[in-house]
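If you scroll down you'll find the structure; I have some questions about it.
Apart from one protein chain that is not included, each protein chain of the complex appears where it belongs.
By letter and in written order, the chains are A, B, C, D and E; residue numbering begins at 1 in each of them.
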Amino acid sequence: MLHIVNKSSLERNTLESCLRVANGGAILLIEDAVYAATRGNEAEAKLRDALSRFKVYALGPDLDARGMGDRVMEGVTTVDYGGFVDLVTEHKNCQSWL
Amino acid sequence: MLHIVNKSSLERNTLESCLRVANGGAILLIEDAVYAATRGNEAEAKLRDALSRFKVYALGPDLDARGMGDRVMEGVTTVDYGGFVDLVTEHKNCQSWL
Amino acid sequence: MKIAVTINEGPYQHQASDTAYLFCKAALEKGHEIRRVFFYNDGVNNASSLTEPPQDDRNIVTRWSKLAADHKLDLVVCVAAALRRGIRDENLAPGFRISGLGQLVEAGIEADRLVTFGD
Amino acid sequence: MKIAVTINEGPYQHQASDTAYLFCKAALEKGHEIRRVFFYNDGVNNASSLTEPPQDDRNIVTRWSKLAADHKLDLVVCVAAALRRGIRDENLAPGFRISGLGQLVEAGIEADRLVTFGD
Amino acid sequence: MSEGTIKKFMFVNRKAPYGTIYALESLEVVLITAAFDQDVSLVFMDDGVFQLKKGQQTKGIENKNFSPTYRALDGYDIEKLYVEEEALAARGLTEDDLLVDVTVMPRAELGKLMDEMDVVLSF
Partner (left out) sequence: MSEGTIKKFMFVNRKAPYGTIYALESLEVVLITAAFDQDVSLVFMDDGVFQLKKGQQTKGIENKNFSPTYRALDGYDIEKLYVEEEALAARGLTEDDLLVDVTVMPRAELGKLMDEMDVVLSF
């Protein structure tokens, strides 16, 4: 299953809820959620820990818009909108954690 | 100074930010923030702690709408919209933590 | 006392406009003056004359129009935010007027208090 | 593959409609079918023909209209949400149509995937 | 058309009522989905559990109290209501505080249930 998260983990509880509930699969970070995939962010340890259970992706255009394209932590894969589409089609189902 | 908080402290970081930054004064909890003033909520200890530094108020109509009117923790004062107005006029300035 | 209010969210989606309305009503009942209500960001959607909620629900737009008529309130809709969201004179409800952001700043200067309602 | 999309937030205020648009464009470029785009909650405000953003900004509404024309997309606006927010046939942008929530459920049934964009 | 197709729809409710419209709109879609004879599950997680709290009195905020609708779901054969166990505890609530009969489940179980769905809609 593909889990899509779009809010900053330092502002809202969506990433944390997703990590606690989701039963493995893939997580795609988009919009303000991409900050969680950057080095030095308080969410870093939590996300690094999650890498053992999930494949983690972050939307490149959102990282670039926020000037964070060069800070993606190791283990997180950057995708563009086409890659977003592929993730949706490759997984049986998806959920947006709003 | 009057600090107005309107989001659930279990969903967003606004109450926590307010408690860490604000330099005393009064806090008014409205809308979804009123849950933080109820017994048994995870925010209870944090708010109880804050009572030594702040006067804490919660909007009664919002508590009632959510079926939480009978669960307000000790030390928190319930006000109606008129009381909200009084809090605004009695304090030199106010801030909404959005 | 002179109180100004600003609203950043549209009707129904968030409680902001409801809370702001009940706050203004209570302030007027206590004899305060509402110097201006400024609708900013998605708040401009509170001014749409085409709004038609279900019959068993409150009508947020007409409620503002009526409060404005009863108390001569100045309801100002931010022009830039309104154009971005399709609010113009042709679909502006009674009692609202469209003007610039300067009206918000002016309200902040002239009122004794400015209270923001948002998301 | 058949993909359906639902959008819960209005234009400009949140990035949801931008992301949904770029997602749909990418899906079409990859040869997928966009079965339907359903505008729900504040998402209905993406359909206002009266929208006029600043010249140096993107026009979110006309961008959807053009994508719909180019690819025969079915852009459906939820009628109940639209009435609550003042979107009607008279201010509906080209390429959009107003219909019931059943259209969302039907899209969920008929499409292989349903992706939600919101706040 | 889609005659005969039955998919598993899950509605994930994570937000408190009244502060935003999402709880109400979720109910609207749930009812329509049931009318399409689909397999409907509702999940109440995080602040979403507050939607089911007994005793909601909305007169003071001049809004519509839609909580009785949860009691009516049964009449539409919507019977799969799951509530996150940890969310209830974190909010000082127990099953007795809720308007309707529900299945209380640890969040890890909810995650497994989610995996089995065809369509997941979040509010």
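The rule is simple: contacts are C-beta pairs under 8 Å (C-beta built on N, C-alpha and C of every residue); 3 or more make two chains touch, one makes a residue touch a chain.
Nothing here was measured: the structure is a model prediction, and the numbers come from that model.
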Partner chains on view for the chain not depicted: A, B, C, D
- request: For the chain that got dropped from the picture, name the residues of subunit D it touches.
  value: 12-15, 18-19, 22, 56-58
Residue numbers in subunit A that touch the chain omitted from display: 6-8, 10-11, 31-32, 35, 38-42, 44, 60-62, 64-71, 80
Statement: subunit B positions in touch with the non-displayed chain are 1, 13-14, 17, 20-23, 25, 93-98
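Simple rule for what comes next: only the chains that are shown with their structure count from here on.
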Task: With centres defined as the mean of C-alpha atoms, identify the chain lying farthest from subunit E.
output: C
- prompt: By mean C-alpha coordinates, which chain is most distant from subunit A?
  reply: C
- request: Mind checking the centre-to-centre distance between subunit B and subunit E? Centres are C-alpha means, answer in whole Å.
  value: 27
Field: Mean-CA-position distance for subunit C and subunit A (Å)
entry: 38
- request: Would you mind listing the residues of subunit A that make contact with two or more other chains?
  value: 13, 93-94, 96, 98
Task: Going through subunit E residue by residue, note those that touch at least 2 other chains and give them in order.
output: 18-22, 46, 61, 63, 118-119, 122
Task: Kindly provide every pair of chains that touch.
output: A-B, A-D, A-E, B-C, B-E, C-D, C-E, D-E
